[in-house]
Structures are given as structure tokens and as C-alpha cells.
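See structure below.
The complex appears here minus one protein chain, its other protein chains still in place.
The first chain written gets the first letter, and so on, giving A and B; residue counts start at 1 in each chain.
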Amino acid sequence: MSKKTLIVFSGDYDRVMAAFIIANGAAAMDDEVTMFFTFWGLSALRKTDGAGAPSAVKSGLQKMFSGMLPKSPEKLNISRFNFGGLGRSMMKKVMKSQNVMSVSELIATAQEQGIKMIACTMSMDVLGISKEELIDGIEYAGVATYLGEADESNVNLFV
Amino acid sequence: MSKKTLIVFSGDYDRVMAAFIIANGAAAMDDEVTMFFTFWGLSALRKTDGAGAPSAVKSGLQKMFSGMLPKSPEKLNISRFNFGGLGRSMMKKVMKSQNVMSVSELIATAQEQGIKMIACTMSMDVLGISKEELIDGIEYAGVATYLGEADESNVNLFV
Partner (left out) sequence: MSKKTLIVFSGDYDRVMAAFIIANGAAAMDDEVTMFFTFWGLSALRKTDGAGAPSAVKSGLQKMFSGMLPKSPEKLNISRFNFGGLGRSMMKKVMKSQNVMSVSELIATAQEQGIKMIACTMSMDVLGISKEELIDGIEYAGVATYLGEADESNVNLFV
């Protein structure tokens, strides 16, 4: 048993999926896993359909950025062949037929397995994302917390 | 002597090139290197000119995805200034004049040096890529195998 960390910087459906597959795989092998979500990766932690979004307290620019971000993990775009969401839908169809979990299912599994998910508070400020918009059961911290976890881990990836 | 792993997720010519330069450099210093190719990174392992592609056994969606993927490592696009392949051609011209190896040459060197190359079977299913389409001398496995290798390595990168 050892520790692993993943920084999820990317908000692409395929990269987020890869991060969760690695994280869930490690947790299944009894590793302690910490995922640190920063910048576009924060989109993966958004509540479906933007529930709880208190847009009133955001500045205009923050409202604009958070408004442009995908509203839920299943709305993330794939990094190639997305074609306005069509490519993503088709990829998800193939995944289903091959019994590959969707990102939402991977997130649920990660939470069941006790993977520690941390939202980067500095990125939340820059992109205008509030705690109310993110899913329950996650933690909030900055780079020092990430570095503390990484120091104790034997595998650290930046996705 | 130590071990290193690289996950090659990206299918960009420049990123794949960087991964192989690091891998070959480490192997030249007597490190044991494992490269795990997943998602778009699988394109780098394709046989030139799509030889052996048994498109008949693929579903329509898989055929579509694998059909859109580059047909050989030298057909990968660069992540910037690609301009429909023109940028890539020009970058390769400069590389040649500076005695920098192409991705095909880097792959050949990696195989000569005994670098272990693993194709991610789950990604192959999603993208509709069959073993017959990939180069010889590689292995096939999933995330558990990757994690086993990473646990024994002192440098693990996600490219």
C-alpha cells in the first residue's frame, strides 16, 4: 500500500476520464489516492445542471468565465473530434457498449472508494466558481496541501 | 539504474516526440523504461499506412473513430501551428537539419533499447483499434499493469 496523487488541470472529458481510471485503479489496489482539481479540471466537480450556483456574488468577469465552463462532468468536451458534443456522445455510446464507465460513474466510484478530492481554492477564485456549485464530499485547499500529499506519495501525475 | 514510466495519452507529434526523447535518454542511461500508450497516444503505435486494419469486425462508431485517427506516427499533428500538416512538415525539416530524430526513428531506437511499450486495451476498445493495426513487439495490458510498473519506478510522467 502506497500513496498516489493526481493533479487534474485539464477539463477535457477524455483526460478527466483517464485521471479517474488511474485513481480508481490505484484505490482498488488499496492505495491512498488524492486528486487535486485545478483550473479547467474543476468543471468535473460541478453539480449537474448548475444547481446551487449563486451567480449574484460573482463579479462580471467571474460570471463570464464560470458561465462558459461546462455545467456538469458529462458536458465536458473531448480533446479531439468533439464536433460540438457529437463526438463526445458517440464516444460515450462506444464506452457503454464496451462496459467502460462514464465520468459521472467514475466520480461516484472514486467517492465510494474514499479517494480524497480537493478543489483548488485559488482557481475557484479566478474562474468564479463557488463551493455551492461543486459536489458534496470534497475538500478545499491550496498548493501547499497538494505538495504535502505529493511528498508522501510514490506516484504523482499532472493530467 | 532505476525504473521510469511514461503514460503517452497525447497524440500530438511534439508531445509524443518529447515522451520518446525522455524514454530513450533514460534507457541510454541504463534505466528500465515502460511506456503506456492510451487514448490518442495509441496512434503513435500504428503500423504505417494502416496495414492489417481489419475494419470489418468494428462497429460503425469504432470504425469512425479509428478512421479519423492518424494512420502512422509520421502523420500525427503538432499541437500548434500545424496548418493541416504544413507546420509538421516544416518542423520535421528543421529537425532533420539539426540531426533530431523523427518519431519513427525514436520508436525504432526505443525498441532496440528494449523499452517496454504497452498498448492500453481499454482505449483500444473505445477507439476501435485492433492489435493487427499496431506495430509488432509491444504488449497489451490495462491500468493495473501500469500501476504495478509505476510503483517500482522513481520517475512517472503523464504526457
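By definition in this document, a contact is a pair of C-beta atoms (placed from the backbone, for glycine too) under 8 Å apart; a residue touches a chain by one contact, two chains touch by 3 or more.
Predicted model only: the values in this text are computed from it and were never measured.
Trainee: For the chain left off this view, which of A:29, A:101 or A:143 is in contact with it?
Mentor: The missing chain is touched by A:143.
Trainee: Over the whole complex, note the residues of subunit B touching the chain we left out.
Mentor: Contacting residues on subunit B, toward the hidden partner: 2, 14-15, 18, 21-22, 25-26, 29, 31, 79-81, 90-91, 93-95, 97-98, 100, 154-159.
Trainee: For review purposes, identify every residue of subunit A that touches the missing chain, sorted by number.
Mentor: 7, 9, 11, 38-40, 59, 61-62, 64-65, 68, 122, 125-126, 128, 142-144, 146-147, 150-151, 153, 156-158
In the analysis below, only the chains that are shown with their structure count from here on.
Trainee: Taking each chain's centre as the mean position of its Cα atoms, how many Å separate subunit A from subunit B?
Mentor: 25
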